[in-house]
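Note that this complex is displayed minus one protein chain, with the remaining chains in position.
Think of it as A and B in the order they're written, each chain with its own count starting at 1.
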Amino acid sequence: MYDKNKILIGLAVFVVFMTYPFWNNIGSAAYQRPELEKPKNAKDCVESVEFMRAEHMAMLNNWRDEVVRGGEHEYHSTASHQVFQKSLTKTCIKCHENKALFCDKCHATVAVNPYCWDCHVDPKGDMK
Amino acid sequence: MKTLRRDFLKIAAVAALGWGVRPASELLAAGGGGTAREGLLFASRHTVLSGPNALKASRWGMVIDTAKLTDEIVVDVTNICHTTHNVPNIPGNQNLKWIWETSMEHLFLDNYHEYQPETGAKSALALCNHCDNPPCVRVCPTKATFQREDGIVMMDFHRCIGCRYCMAGCPYGSRSFNFKDPRPFIEKVDLNYPTRAMGVVEKCEFCAERLAEGKMPSCVEVSAGAITFGDLDDPESDVRKLLAERFSIRRSPYLGTKPCVYYLV
Partner (left out) sequence: MLEKAINGSKIYWGWIAFLLLLMSIGAACYWQQLSLGLTITGMSRDVSWGFYIAQFTFLVGVAASAVMLVIPKYLHNYQKFGKILILGEFNAVAMVILCLLFIVADLGSPQRLMNVLLHPTPNSVLFWDMVVLNGYLLINILVGWVTLEAERKQVAPPKWIKFFIYLSIPWAVSIHTVTAFLYCGLPGRGYWLTAVLAARFLASAFAAGPAFLILVTYIAKIFTGFDPGKGVLSMLGKTVVYAMCINLFLLLCEVFTVFYSQIPSHMAHLQYLFVGYHGYGVLVPWMWSAMIMAVVGILILIVPKNREQDNLLIIGCLLIFIGAWIDKGLGMIGGGFVPNPLHEITEYVPTQLELGVSLGIYATGFLVLTILYKVAIGVKQEIE
């Protein structure tokens, strides 16, 4: 092929750059789950920890449409058979009081920026 | 070679169309990605699945007694509405208001004449009329503003793209737009209700979130009887009794909007 050397060198440089996150982290600790502040006044969440870890995004999305568009405010928990209000501010935040020490810890680690907080008020944040 | 490639592309295109039929029909059946209750495509009335504590009605309506509105009541009403719902207080013409006091002339336009009795009310409250045939719902391209089966015209702040077509469509000027971030302009944030972000339209929602908890709208509670709220389809409701007793008018009914806020004059 034409310019074989230039192409192979360029390709090698590209591969090195694209795999940087992988080889740079060889030897250092694997992804560590950040320490989250547990709620003081409640033992059980709306659902189990495993479910929440995997599903809280989809669940909150569903709550959003069910409450606003369906007028359906009550959530029947499959774990505890209790009835909760489908509300980020009135249910979740009631126990997980500190957004910075709970929500933001994981979100910052995995670099996601949910825009919920543009509107939903964080009681301990700058909107006291 | 060229013909083979062309044939391949033609077959691939037809296959893609064929494979797309099932996902597309599923998407449409689900109401376009929203909840199944939304209805297929058109702005149909959304079912309300309220809990056991909620106040329910077939058709919510409001009656405002202009004779009973005092200056204090008007101030209380506008304050409680705007503070409970974190409506920002922005000076100038990019302001937001869900309920406000305005003159009878501005409310009823050419119905108003200069020979009204001196003792009559000179002003009353303007708010969203939660029309039975709302032009704002008709024009919203995303169904972000939608009508519930109990008549309340709701806002889905999550879906609104801020095109402001609803503001152009509303013949009552009831809608406000967040031209900028509202948070710096909210004096005291009510922690029980979200704020909005910039770029969405907002308006009165007949306190749907309070109705779900079995409470009357905030404005009704502080109005000392000047504002009554109830089921227009129930002949025994307070609103129907008031409407049967005294003469009432609505704002610009000839536009076909079927407003559900009645003014006792």
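Some notes on this structure:
Following the convention adopted for this analysis, contacts are C-beta pairs under 8 Å (C-beta built on N, C-alpha and C of every residue); 3 or more make two chains touch, one makes a residue touch a chain.
Treat the numbers as computed from the prediction; the structure is a model and nothing was measured.
For the omitted chain, the shown partners it touches in the full complex are B. Only one of the listed residues, B:W60, B:Y165, B:F206 or B:Y262, touches the absent chain: B:Y165. When the full complex is taken into account, the listed residue touching the unshown chain is B:T257, out of B:T66, B:N86, B:S218 or B:T257.
In the complete assembly, the contact with the undisplayed chain comes from B:D110, out of B:D71, B:D110 or B:E187.
Note that of B:L49, B:A67 or B:V139, the residue touching the chain absent from this view is B:V139.
Mapped onto chain B, the interface with the missing chain covers residues 31-34, 38, 41-43, 92-97, 102, 105-107, 109-110, 126, 135, 138-144, 159-165, 167-173, 176-181, 197-201, 252, 255-257.
The criterion applied here is as follows: only the chains that are shown with their structure count from here on.
Residues 34-35, 37-38, 46-51, 54, 86, 146, 148, 154, 156-158, 183, 186, 189, 191-197, 208, 212-213 of chain B touch chain A in their complex.
By the touch rule above, chain A contacts chain B in their complex via residues 64-66, 68-74, 89-90, 115, 118-121, 123, 127-128.
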